[in-house]
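Attaching a single structure in C-alpha cells format; questions to follow.
A protein chain is absent from this complex, but the other protein chains hold their places.
Up next, chain A:
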Amino acid sequence: MNLDDLAGRRWTIRERILRMGASPTGAHVGGSLSAADILTVLYGAVLDVRPENPQWPERDRFVLSKGHASAALYAVFAEFGFLDPAECDTYGQAGGRLAGHPLRRLPGIEFPTGSLGHGLSLGVGLALGLRRAAASQRVFVLLGDGELQEGSVWEAVMAGSHLGLGNLTAIVDRNGWQISGTTEECLALEPLADRWRAFGWHTFEVDGHDLASLHGALTAAPGDGPRVVLARTIKGSGVPMFENRKKSHYVTMNPALHQRALAGLRTRSRM
C-alpha cells in the first residue's frame, strides 16, 4: 500500500477514534490520536500480517504496550480488515470484544496490555524466541512516553541491547503528556534520545505525523541491535480542540461535542 493512500485513510481512522470517544464509556482519545499515524503506517505499510489469518505463524509481531490507545488500534484494525468497521460501535459494551484496553480474545492482539511497562519485555521475549528459531519475522512494540517512567521498561531496554536483538523495534509515542500534565513536569524524560543511545539502541527521531518519515525509520535495514523510533507527536492530533490539551487524555463526548470535534477534524483533513 502506498503512503498517499494512507494519507487519506488516517482521517477515517481518526473519525472512528472520535466515535469511540463519543460512546457512553468515552475513550483515551488524546493518546489514541497521537498514535494514530504510527499505527496507520505500521498496519498499512510495515507489518507483514494477514488479517484473514491473524495467527499466521510467519507474521510480524506487534505489541501495543500503551494499551490505553486501544481505540486507535481498533480503528486501524477496522481499516485494514482485522475487524468489521461496524464492530467499533460495540466499543466498551457488555459482551463485546473491544475493551478500554485490548484483550487477547480479539484476533490480532498478541498480548492483552494496559498495565504500563509490560510490552517491551514481551517484545524482547518474542524477538529472542524468533531469533533462536532462526525466523525472519520482526517485532514492533509501541510505548507511550509517560510509560517510560516505569522501571520495568528499562529492564527490557537493557535486555534488548544486551541480547543484540536486531529484529526488535520500539516506537515511543512522544506526545509529551500524561494524565497529570506534561511528562517533563511529572517525571522528566529528557534527554530521551541520549538515554536510549546510552542504553545501546539505534535511535531514530522522527515527526510522528509524517507518514514518509515514520515509514523510513520503521523499515530501515535491520542492524546488529534493537532500534527505537522516537516519534514526536501531538496529543489529540488532528482535532484542534484536543491538541496539546491535558484534558484530552480521556474524553467522553456528548453529541454536540462529538460534532464539534468532527468539524475540527474535517477542517484539518482538507488542509
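Just so it is clear, contacts are C-beta pairs under 8 Å (C-beta built on N, C-alpha and C of every residue); 3 or more make two chains touch, one makes a residue touch a chain; residues count from 1.
FYI, contacts and distances are computed from a predicted model.
*Asks:* Per UniProt, what's the omitted chain called: "Response regulatory domain-containing protein", "Urea transport system ATP-binding protein", "Transketolase family protein" or "LemA protein"?
*Replies:* Looking only at the record, the undisplayed chain corresponds to "Transketolase family protein".
*Asks:* In the whole complex, not just what's shown, which of A:Pro102, A:Gly117 or A:Gly236 touches the removed chain?
*Replies:* A:Gly117
*Asks:* For a quick check of understanding: of A:Ser152, A:Thr182, A:Thr252 or A:Ser269, which residue touches the chain that isn't displayed?
*Replies:* If we include the chain that is not displayed, A:Ser152 is the one touching it.
*Asks:* Of A:Ala35, A:Val49 or A:Leu126, which sits in contact with the chain we cannot see?
*Replies:* Once the missing chain is taken into account, the touching residue is A:Leu126.
*Asks:* Please output the residues of chain A touching the missing chain, sorted low to high.
*Replies:* Chain A touches the chain not shown through residues 61, 104, 110-112, 115, 117-130, 132-133, 135, 151-152, 155-156, 158-159, 162-163.
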